[in-house]
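One structure, as C-alpha cells, below. Some questions next.
Shown here: the complex without one of its protein chains, the others still in place.
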Amino acid sequence: MMTIDASGMHYKELNRLIREGIANGVKKFFIENVNGQYYIGDGIKGDDVVININGTPGNDLGAFMDGPTLTVNNNAQDNVGNTMNAGKIIINGDAGDVVGYGMRGGRIFIRGNAGYRVGIHMKGYNEQLPVIMIGGKVGSFFAEYMAGGVIVLLGLEDDDSDELDIDYFASGMHGGTIFIRKKIDFSKFSNEAELYEIDDKDADFLKEYLTDFANSFNISIEEIYKKPFYKIVPSSARPYAHLYTSA
Amino acid sequence: MLKIKNKFNTERDISGCGLCGIINAKKVKTNGSDIKKAISVEHDRGNGLGGGFAVYGNYPDYADLYAFHIMYDNLSAKSDVEDYLRNNFIVEKEEHIPTFKTSKIFDHPYLHRYFIKPKSDRQDKLFHELEDDDFVVNSVMLINQNYDGAYVFSSGKNMGAFKGVGYPEDIADFYRLEEIEGYMWTAHNRFPTNTPGWWGGAHPFTLLDWSIVHNGEISSYGINKRYLEMYKYNMALRTDTEVITYILDLLIRKHKIPVRLALTVLASPFYQKIDKMENDKKKLYTALRQVYGSALLNGPFAIVFGYSGGMVAMNDRIKLRPLVAASNGDFTYVASEEAAIRAVCQSPDMIWSPKAGEPVMVEFNDIKEKTSLKGGLLSL
Partner (left out) sequence: MTKSSFSNIQSEYLAVIDHNKCVRCKRCIQNCGWGTYSFGGDKILADHSKCVACGRCYTYCPEGAISIIKNPTVIRENANWQEPLVKNIWRQSETGGIVISGMGTTFKYKKYFDHILLDACQVTNPSIDPLREPMELRTFLGKKPSKLDLDFDEKGEPVLKTKMPPQIELQTPFVFGAMSYGSISLNAQKAMALAARALGIVMNTGEGGLHDDLVPFGKNIIVQVASGRFGVHRDYLNSGVAVEIKIGQGAKPGIGGHLPGEKIGIDISRTRMIPVGTDAISPAPHHDIYSIEDLRQLIYAIKEATEYEKPVSVKVAAVHNIAAIVSGIVRAGADIVYIDGYSGGTGAAPIVIRDHVGIPIELALAQVDERLREEGIRNEASIIAAGSIRSSADAVKAIALGADAVAIGTAALIVMGCHVCGKCNTGNCSWGITTQRPELVRRLDPEVYGERLYNLISAWSHEIQEVLGAMGVNSIESLRGSRERLRGIELTDAELKALGIKHAGL
C-alpha cells in the first residue's frame, strides 16, 4: 500500500511516483488532496492495481490505461478514460466532456452526470468490450461514430419523467450498442441508428453490468429496474458506403 | 565619398586575405613594428582595400574602462553619438586618435576614442537589468545601426583596434603603431571581392575584448547569420568576421562554453570521429553538434582571435586555408605564411602547421582562474 499526498504536486512527479510504486510491486494506492493533476493512471498496466483518488483529478484520467482500477471519490474533469484499453474507472460524482474517447476496453462507471461527447468512437475488438455506464444524464453528441462497445444511460436523476432528455447523438454510429433506461423520441435523431426494445439476451447482459454498477455506488438494483430499457444499434456497419463516387 | 559602413547593395561582404598574430605569454610588451613587418610580407594577399591591427595591453592607465574607438563621417554624427554616450556612460576621457597623414592614406574618417563606463543610473535600468558587458554590446549595436555616419570599431578594455582602407603597412604608419606598446598583436591584410573597401569593414572586427582577424569565405554564412539573429544579434556589417565574433560571444560569454570546446563547435569533429569516442565524450560532442549545428563554420577559414585571456588561431575542419605557427621563448607567432614569421623571428624554437580544425591556443601566464579555459587541454 502506498499513500501519496498530492497537494501542490506537479502531475509529472505524481505520475512518476505511481509508476515507480507499480514497478516496486505496490498494488494499492491512496492519493490524497488531488486537485487538477492531469494524466493520473496514464499508460499504466496491472489488473490488480487499485488507485483511490481523493480530490478532483485533472484531465485525461486513465488515458491509455491498461488494466488498473481507479476510484474517484469526487467529480472528475474532461477526457476520462481517453483511448483506454482495459481496467476500470469509478467516479462517484460527475464527469466532464469527452468520456471514453476511442476507448477499446474496460469499464467507466459514473454515478452522476457526464458532459458532452461521451463515448465518441468507442470500439470493441475481439473479447474487448468497452462499457460506459452513466447514472445521470449526458450532454449532446454522445456515441458519435460509435464503432463498438456499450453505453448505458440510466437517467436516475430526475426520475419522475419517463422520457430521456437528449439532443444529437449516435450520428455516424456503425457498431456497438446503447442501452437507455427511458424512452426517447427517436424520430428526430440519427439516420444511422435504430431503436428497439431489449430482448432476453440483452437483459442477461445488462443484469451483470447493472449489478456491478449498483454495487459500486450502493444504489438499490430495484431502483434501477423501475423503468424499462431500450436499445439503440446502428443500421449498418458501413454508414457512408454510398456517400462517394470515384473520379 | 568615404565609406565607414556597408551601404553596398549586397547581402554580404566577402574577401580573401592574409593574417598574423604575435603574443607574449608573460605579457612583455613590444611596439607595433614587428607586427607591421610581419604582415607586410603578406602584402600580396591583400589589394590595398583594407588593413588593420588589434593590440592588447595598450591602455594600462584606463584598464578598467571600455575604450571606444569610433569613426565618424561627419561632425553632426559625432555630436549625436556623444549625446548618447554622455546620457548613458561616465566618460572619463576622450580624445582624437593620434594619426599621421601619409601620402598613402589621405581620405579617412574622423577618428575619436572615449574611455567610458556605463552609468549605474542609466535609463535602460528602468526596463531591464543588464550586465555592463551586455549594455556595452547593445550600445555598440545601437550606434552602428541607428546613428548614420558613426561606427564603433573597438569597445574592449585595455585593448584597441586600428584599421582602415589601405595596405596594412600604410595603416600601421597612419595610426603610428610604432608608438604603441602591447603584449599581444594581431594583423590583417584584406582582399575584398564583392565590395570596394570601406573603413568599417577592415579587420580586425572587435566586440568587447574579442578581436578577430579572418581569412576565407565561410560557405555556411547564411545559416550562421540566421542562427545569430535568433539570439538578437544584428549583422550590421554583413561580413564573415562579424558572424564569427558573435558566435564566439554567444558561446563563450553568454553560454559559458569553455574556449576550446567552443572552437570545436566552429570546426566540429566529424561524426566518424565522434562515434569512436568513449561514452561521455561522445555524448558531449554529439550534443554540441545537435544543439550548435547552425554555428558550425563550414567552408574555408583561418582565424586568429584575441581576448583578455590569450590568443587562439585555428583553421577549418578540412584545412582549406593556410596557417603556420611558431614559438620562441615566451613568444608565439601565427601567420598565413611562414615567411611572415621568419621576417620577425629568424629561428624560432619550433615551427609547425596546425592540423585541420585543431586550435593553437596561448594563454597569458598570469591568468590564474582560467575560467574560459576550464576545460584545459582537451584533446580530440
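Note that the chains take the letters A and B in the order they are written out, and that residue 1 is the start of every chain.
To be clear about the criterion, contacts are C-beta pairs under 8 Å (C-beta built on N, C-alpha and C of every residue); 3 or more make two chains touch, one makes a residue touch a chain.
Since this is a predicted model, take the numbers as computed values, not measurements.
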item: Chains shown that the absent chain touches, full complex; value: A, B
item: Omitted-chain contact residue, chosen from B:G18, B:G32, B:G200 or B:G216; value: B:G216
item: Among A:R117, A:K137, A:R181 or A:K227, residue touching the chain not depicted; value: A:R117
item: Contact partner of the left-out chain, one of B:G18, B:G46, B:P109 or B:P258; value: B:P258
item: Interface with the undisplayed chain - residues on subunit A; value: 11-12, 15, 19, 38-39, 42-45, 59-60, 63-66, 78-79, 82-83, 85, 98, 101-102, 104, 117, 120-121, 123-125, 128, 144-145, 147-148, 172, 174-175, 237-247
item: Hidden partner chain, residues of subunit B it touches; value: 11-12, 14, 16, 193-194, 216-223, 225-227, 229-232, 254-258, 261, 268, 270-272, 280, 283-284, 287-294, 296, 298-300, 317-318, 320, 374-376, 378
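By our rule, only the chains that are shown with their structure count from here on.
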item: Whole-Å gap separating subunit A and subunit B, where each centre is the average of the chain's CA atoms; value: 67
